[in-house]
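Every protein chain of the complex appears in place save one, which is left out.
Order of writing sets the chain letters: A, B and C. Residues in each chain are counted from 1.
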Amino acid sequence: MSGNSFGQAFRVTTYGESHGLAVGATVDGCPAGLPLTEEEVQLELDRRKPGTSDLVSGRKEEDKVRILSGVFEGKTTGTPISMIVYNLDVDSSSYEALINRPRPGHADLTYALKYGRRDHRGGGRSSGRETVGRVMGGAVAKKLLFHTHGIQIAGHTLQIGRVKAPAPPDFDAVVKAQRNAVRCANEAKAMEMVQEIRAAAECGDSVGGIAEVIARGVPPGVGEPVFDKLDAEIGRALFSIGSVKGVEFGAGFGVADLRGSQSNDPIANVDGSPRLLTNRAGGILGGISTGNDIVVRFAVKPTPSISVVQQTLDMVTMEDVEIRVAGRHDPCIVPRIIPVAEAMVAMVLADLMIRGGFIGPSRI
Amino acid sequence: MSGNSFGQAFRVTTYGESHGLAVGATVDGCPAGLPLTEEEVQLELDRRKPGTSDLVSGRKEEDKVRILSGVFEGKTTGTPISMIVYNLDVDSSSYEALINRPRPGHADLTYALKYGRRDHRGGGRSSGRETVGRVMGGAVAKKLLFHTHGIQIAGHTLQIGRVKAPAPPDFDAVVKAQRNAVRCANEAKAMEMVQEIRAAAECGDSVGGIAEVIARGVPPGVGEPVFDKLDAEIGRALFSIGSVKGVEFGAGFGVADLRGSQSNDPIANVDGSPRLLTNRAGGILGGISTGNDIVVRFAVKPTPSISVVQQTLDMVTMEDVEIRVAGRHDPCIVPRIIPVAEAMVAMVLADLMIRGGFIGPSRI
Amino acid sequence: MSGNSFGQAFRVTTYGESHGLAVGATVDGCPAGLPLTEEEVQLELDRRKPGTSDLVSGRKEEDKVRILSGVFEGKTTGTPISMIVYNLDVDSSSYEALINRPRPGHADLTYALKYGRRDHRGGGRSSGRETVGRVMGGAVAKKLLFHTHGIQIAGHTLQIGRVKAPAPPDFDAVVKAQRNAVRCANEAKAMEMVQEIRAAAECGDSVGGIAEVIARGVPPGVGEPVFDKLDAEIGRALFSIGSVKGVEFGAGFGVADLRGSQSNDPIANVDGSPRLLTNRAGGILGGISTGNDIVVRFAVKPTPSISVVQQTLDMVTMEDVEIRVAGRHDPCIVPRIIPVAEAMVAMVLADLMIRGGFIGPSRI
Partner (left out) sequence: MSGNSFGQAFRVTTYGESHGLAVGATVDGCPAGLPLTEEEVQLELDRRKPGTSDLVSGRKEEDKVRILSGVFEGKTTGTPISMIVYNLDVDSSSYEALINRPRPGHADLTYALKYGRRDHRGGGRSSGRETVGRVMGGAVAKKLLFHTHGIQIAGHTLQIGRVKAPAPPDFDAVVKAQRNAVRCANEAKAMEMVQEIRAAAECGDSVGGIAEVIARGVPPGVGEPVFDKLDAEIGRALFSIGSVKGVEFGAGFGVADLRGSQSNDPIANVDGSPRLLTNRAGGILGGISTGNDIVVRFAVKPTPSISVVQQTLDMVTMEDVEIRVAGRHDPCIVPRIIPVAEAMVAMVLADLMIRGGFIGPSRI
C-alpha cells in the first residue's frame, strides 16, 4: 500500500521495473528558482551506471535522463519535477528459467508471497535498477542543499570483504575517493579491495562491505523530534536500500564499549558559536543536527546473485531444487550503492530542512 | 513541524514533558473488537518504570495509566484510544543550575538552537520520560499482534560495557531474560553486567550496551517496498529512541565479512510452505518479512547524565564552563530501553500489517 | 484507519466519546514562542458550549480545558500541545432504549456497520461533542494566525429554516454577530430566526440553515496546488463537520448563472500591490489565496435528533420499528457549529501557512 514515495515536504515518488519500459522519479516540493539541468542529474546517474568496469554488471545502460516537467528556462518552478530514463539494454532471457524458482538472498520469494504475481524479469521492481529513480531524486536534493547552504555529501568505502581501510584523513580525501573503482579513499587498500572482489568473482561468488556517507555543512537544528529525528529518517532511508543490513552514526556500535565520559562530546564556544569539540555523536543529538559533520556508516551484504550452486524451491512443484543464477551481476555492489546512499541522505536533508524552515518551501 | 506521530494506519501520537503535568499517547487506527484493559497497558509501563532497583533512576513514578477513550465494555471501538499518565514525582530543582548550560550528550543544546526556548526541567520533551507514550502505544500494538496472529515480541541484552553475552539458545530464553535486572538471557553474564554497571556508577560514570529484539510469528509478506520496507520502518523506529546509535538486522555488520554463498539463506519446502532454512537475513528480504523471526540489534550509548566533570558552554555568557550533572539518573539505560524498543517494533508491525491487509483496519 | 488527525504541518489529533471519560486534542507542529493560556482556549470552548440558552442542548458541561504539555512559562515550546476536557454531565440513560435502533439522520447505523460495535452512549465518537477537540485545536491555530499575521476569522448565520438574512455590511458586523443567540449580523432577522427555531422545537422538530466564515488578513500565496489547494483543504475541513451538506466559496453555486465577464475579478494596482477589485472568487484563485477575504459558506442540516416519530430498524430483530429520540438536543445547531467551522478554517490556514513558509515551523 503506497510505499513508493519518500519524504513529506520534499517528496520523491519513484516507479519502474528493471526490464520494463522505463524507470522514473517525480520530485514534489522542490522550491522555485533552483537552477537545474539534465546534465547535473546525468552526472549523478553516471556514478551509479553499470558497465563501467569489470567489477560491475556488464549491462550497458546509457541511462540518459530526460526532465519532463517542473523546470522552465533553466530553473525550477515549484511544480513537480518528473524525470525519466528509458530502459534500453534489456535481456530477460536468463530469468525465464527462474520464474518459479526464487533466488536466495533476493526478494523473489517475498514478492511472490506478498503480491501473488510479479514481473520476474531482471528482478522487476525489487531490482537494484529501481535506485535510478532515487539517484535522480537525490540529484535534485543535492543541488538544492549545495545551492542554498553549500552542503556537500560524499560517500566512500571502508571495507570490502576482509579488506578494511582506515578512516580518511579529511573530507577532501573522501571526495577524492570517487576516483577509483571501489571508491576507497586509501589507494593501497583500494587495490586490495579490487583483488578481493576479483577473487570472489572468479569463484562465481560475491562480497559485501561497509561504506560511509558524510554530509558537511548542515546547520544546527535540522530534524523533527520525537519520531522524525534526523538519524531516524536517515536510518530509514538507508535501510530502504535493498542490500543494507546495518546502519550506525558516529561512534555507532562502538558506544557499547565506551563510558559516558568517553562518549559525550564536550561543548565549547568556537568562533562565537556553541560547537561540539568531538563528533562521537555523528553530528546529531536528540535527533537534531549539531552543526558537525553528519557521519553515517552502513553494511552492504554480498550480491545475492551468484553462479555458485544454491538450494531453493520450485514454487510450482514445491520440490527442493538447486540453481545457478546466470546473468550480468556485480560481484560487489558497495561502490555502486554509494551514490544511492548519498542520494538518500540528500533527500532526507532536503525534506527536513524544508520542514524545519531552513529552505523556503515555495521559492529560494 | 509535526514529528510526534508514528505510523500511518496504526498511528501513535505522543505528548508530554518530563516535568510537565502529564505524558500521553493517542492510538489512532486500532481496529474495533480488540479486548483491552488498563492492566495490560500497565504491565508494559511497569517494565520501563524507574525506581525499581539501584541500577536505575531513583525517580519514583507510579506511572499509573488511564485509558480515556476508544474502549467500551472492555473492547476497542475503532475510535482513537487515548491514554494518560500524570507526572507525580517531579523534582526540577537540580536542573535550575543547568538552564543555560547544555549537558553534553543530551539534546539541550540542539533543542535550544532549534526552538529558541525549551522546558529545561528534567530534559523536557527530550527526556527519556517521553518513552512512556511509546510504551503505551506499543502495549496496544503488542496486544493487537498477539490477539490476531499470536505474534510475540521480546528483547534482551547482549552486551553492557565490556561484558558480552552469547546469543540465547531459543526464544523461550529470550522471554525469560526479562526476569533479571539487566534483561540478559545468560544468568552468569547478567551478574557480570550488574558489576559493570556498578563499577561505572561508583565513578559517577555510565555504560552503554547492545540489545536485541526478536519478533516471532510474523507472517510472510509484511512490509511496503520500496521505501516503507519492514527493515526501513523498524530502523527508523529504533533510531527515533534517544540513545540508539546503531541498528542491524540478522547478520548485520557481519555481512561485510561474508561471501554471497555464505550470506544467502537457502530456501526449501518446510511442511508444505516455502521457508528460509537459515536466518542471516533477519527475517526480511526485499523489505518484506519471510516468515522467519524478525531479528534486530541496536547499540545504546552510555547515559549522558554523569556526575563526572564535563566541559560545556554557558549560553548566556558564552564562556566555556565545567559542569557536573546532578539528579537521579540510570548509570545504564539498556535494560529500560528494551521495553521501549519492543514497543517500537510492535508499532511498526501493527502499522504495516494493517497496511498490508493482514489485520482488518476497522474491526478484527 | 487513522482518520482522527487533521493537517500535515500543524496537525491536530482528537479523541474522545460523548459519554466517555474525556475529550481532547493534541496539536503537533505549533512553533515555539507563541504566548498561549488556558483562558484563551477556554474562550473558544465557551462559544460552542451547550446549556447557554433554550435554543441549545440542556446538557450542562463546564467544558474546562487543561493544557497538559507544550506550553512553558506562558509560551509554546514547539512540542505537542495536549489539551483535555473531562466529561462531567453524562446521562446515558435515554440512549439505552436505542442501542439496537439506529436513529435516522445519525451515524448510528453506519458506525455499527463499519465497526461492528460502538459506544452508543450519547452518540459516542460521532456525537457533536467530538468537536470540543476541534475547537481546542482551532483556538491554538487562531492565536497563531492572529499573533503572527493579524488574521481574524469570524462566522455568522445567513439562514435558519426559511428565514434569510442579508449579507452583513462589513467585517465588524460579522464580528458583532457573535453577540446574539443565533449569531446573525442582522438583529431583526436574528429575532425571526429565534422564532423559527422555537416553532420547530415546539413540534419536537428541528431546523437547518446556512452560515458563512470569513478570514481577513490572509496574505497572498497560501495554498498548495494541485491537490492541497486552499479551497480544497477548507472544503474538506468543513465537510468533516457532522452536519454540513454543502460548501461554497465566493459566488459559489451562483457562478452557474454568470458569464465569464461577470465572474472574473478585475486585477489592479492598489497601493502598489496587485489586488482583485471584487471578490467573486472568495479570496482564492487556482487554490492559492489572493489577499482578499476568504469567504466560505456552508449548509447545516436540521439536527437529526427529534422527538417526532420516525421509522427505523431494530438491528437485533431486523423488524421495522418506530422511535422517538429523547434526550437533550439542540433544535438548531447552526449557531454552535460556527465556532467549530471557524476552528477548522483556522487549522487549515495554520497548516498551509506553515507549509508555505509564511509561519516559521520551529519558532516564531
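Rule of thumb we're sticking to: a residue touches a chain if its C-beta (ideal position, glycine included) is under 8 Å from a C-beta of that chain, and two chains touch if they have at least 3 such contacts.
Computed from a predicted structure; not experimentally measured.
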{"item": "Residue touching the undisplayed chain, where the options are C:E61, C:D265 or C:D293", "value": "C:D265"}
{"item": "Which of C:L45, C:L68 or C:V300 contacts the chain that the document leaves out", "value": "C:V300"}
{"item": "Interface with the undisplayed chain - residues on subunit B", "value": "8-9, 79, 221, 225, 355-357, 360-362"}
{"item": "Missing-partner contacts on subunit C, residue numbers", "value": "1-6, 9, 14, 102, 104-107, 109-111, 113-114, 125-126, 130, 159-162, 200, 203, 205-210, 220-221, 223-229, 231-240, 242, 244-269, 272, 274, 276-277, 281-282, 285-290, 299-306, 308, 310-313, 315, 318-320, 355-357"}
{"item": "Touching residues (missing chain, whole complex) on subunit A", "value": "1-5, 7-11, 13-17, 20-24, 26, 28-29, 32-33, 66-70, 72, 75, 77-82, 84, 114-119, 124-125, 354, 361-363"}
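Note that in this section only the chains that are shown with their structure count from here on.
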{"item": "Identity of the chain that, by mean CA position, is farthest from subunit B", "value": "C"}
{"item": "Length of the line joining the C-alpha centres of subunit B and subunit C, rounded to whole Å", "value": "38"}
{"item": "Residues of subunit B engaged with two or more neighbouring chains", "value": "1-5, 9, 14, 114, 125"}
